[in-house]
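The full complex has more chains than appear here; those shown keep their coordinates.
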Amino acid sequence: MAAILGNKIKMAIFGQSHAEAIGVVIYGIKAGEKIDTEKLQKFMERRAPGRDEFSTPRKEADEVIFVSGLIDGLTCGAPICAMIKNNNIKKNDYDDLKDIPRPGHSDFAAFMKFGDDFDSSGGGQFSGRMTAPMCIAGGIAKQLLETKGVEVSAAIDEIAGFQGDKMYDAMREAKKEEDSVGGIISCLIHGVKPGLGDAMFDGIEGSIARGIFGIPAVKGIEFGSGFSGSRLKGSENNDEFISDGDKIITKTNKHGGILGGISSGMPISFRVAVKPTPSIGKMQNSVNTKTKENVKMTVRGRHDPCIVPRAVPVVEAVAAFVIYDMMMSE
Amino acid sequence: MAAILGNKIKMAIFGQSHAEAIGVVIYGIKAGEKIDTEKLQKFMERRAPGRDEFSTPRKEADEVIFVSGLIDGLTCGAPICAMIKNNNIKKNDYDDLKDIPRPGHSDFAAFMKFGDDFDSSGGGQFSGRMTAPMCIAGGIAKQLLETKGVEVSAAIDEIAGFQGDKMYDAMREAKKEEDSVGGIISCLIHGVKPGLGDAMFDGIEGSIARGIFGIPAVKGIEFGSGFSGSRLKGSENNDEFISDGDKIITKTNKHGGILGGISSGMPISFRVAVKPTPSIGKMQNSVNTKTKENVKMTVRGRHDPCIVPRAVPVVEAVAAFVIYDMMMSE
């Protein structure tokens, strides 16, 4: 099920880019949990557009409306339904692109799957906007994890291959050139006790990966030393154990907090590759799917020259949701 | 469920390193499909130990015994149960390590999850040996995909950071030093028609990733241009569409055959980071989990200095299984 994630705790997303509303139903959270809706709203704003010079101008506040499951800030055991109204349902913006798939976008693949009845306007189900409901569910999971001493935090690691101030130069330059840049997000999860996860297909890596690849534009994930670890020797990549008071820890954390799919008690760490925004103002070659003619096209409108900053809270949200679900499924 | 993968077609693995047998039950394959058991046996041998100087000496033939579901080489609609007997059930080899977790191994995490009752001998459920049943299920899926024009092939891309002949030097050197090396496996899937997969959490990337992280020692995965693509500009990373007779294809394949989680019709490509074998003969620091004392230890016995070559067919198997399941679930 494309829009459902989780086992004991499930997020079931609904909506498409230009529907009346988008939202999520969250199943499995027990009665009596406190949700701080103001804090959630602030979390949502980290993802919202219009916050800086690199994102599309803000059009809507992404205000979360709770429809069910929450009474005076406490869960009541019923499914939690929360939604965000789409105030800006203009479908015409993209009409001239209806038969011309944008390079790097889902348009072509979605057309081949769904055919003409697919609501392609604004990207439909594939729109970056669908990450807002992920942030609702994940933002709630993040709050509930905090009460259990688990902290999830993501940050920009690279943009366009750069770290530090040069990242911002790269974004500015891309914007000026009507081009775009991608980047890498790192995520750290502190406070997960040893023993979470399982062998084979229920390991933490696979569970997080399935969630994270649900975020549009993600094309890679690595845990701990990841790809660079594959170039080390065993004696370099193995993390030796040492006693630390009552606990056993590792001196280093090349394993990213996960051994055999199971948490070791060290911080869980992973990195996510985000491709450059496919929407660019530069002229590109494409094909009219109806006439099969090769055409030139540009993607009009204002687009984020880089979505990496706005994807950071989404990575946090999805990681938090997966870990919370795994903890509740034990 | 740690040992179950798939939706419409499921593989349900059983066994542990030193059980009587290990095996798999495959659900959902319809009646009347032809399985070439000899071809499957040959596929199994690509994974089996003892094939070259870099793998542990062969002890068992990994002979696949079909228990149910197959009559005269044809599926009959009942679940297919296939197993491999463990001829070599010696548990004592590892007894002196029972309370001393091996660095880089699942021992410590598994102990924290399962406690003392866990069958840790030979790695239990976490043993590389559990990839044999994956190869049975995946080998069957591979055969069935071939009848539909889909070919799955994996290959060594890097070992210890090297390509070509230097890879073998690196393995030889690691062996001599009682150390180990890791590497990267690339996988290509040809023949998947456009339109397979779905948005968000049922995209091809997430589905393959969940399966591939089920293989022990995998720590990263990237699709298409992956991590390096995150350092390109949109204009460089977007694959432009062109007409190719009746079809629409892309000039390049930075997207790895997947857009918006859905196949584009171009070859699906991904790369998998495999960490260096954690079992090494070198002395390492660890801790006795009972006494909490820091100790020195070596992992005795003969170990593969590099498991990457034997992991290649496992990557093929898991990828084939996931794609076959996705195609049958449409």
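When the chains are written out, they are named A and B in that same order, and each has its own residue count from 1.
In this section, a residue touches a chain if its C-beta (ideal position, glycine included) is under 8 Å from a C-beta of that chain, and two chains touch if they have at least 3 such contacts.
In this text the structure is predicted, and so the values were computed from the model without any measurement.
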Shown here are 2 copies; how many are in the complete complex?
-> 4
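Here is the rule we use: only the chains that are shown with their structure count from here on.
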From the C-alpha centre of subunit A to that of subunit B, how far is it in Å?
-> 26
Over in the complex, which subunit B residues touch subunit A? Could you list them?
-> 1-5, 13, 101, 103-110, 112-113, 124-126, 130, 158, 160-161, 174, 177, 179-184, 193-203, 205-207, 209-214, 216, 218-227, 229-243, 246, 248, 250-251, 255-256, 258-265, 273-280, 282, 284-287, 289, 292-294
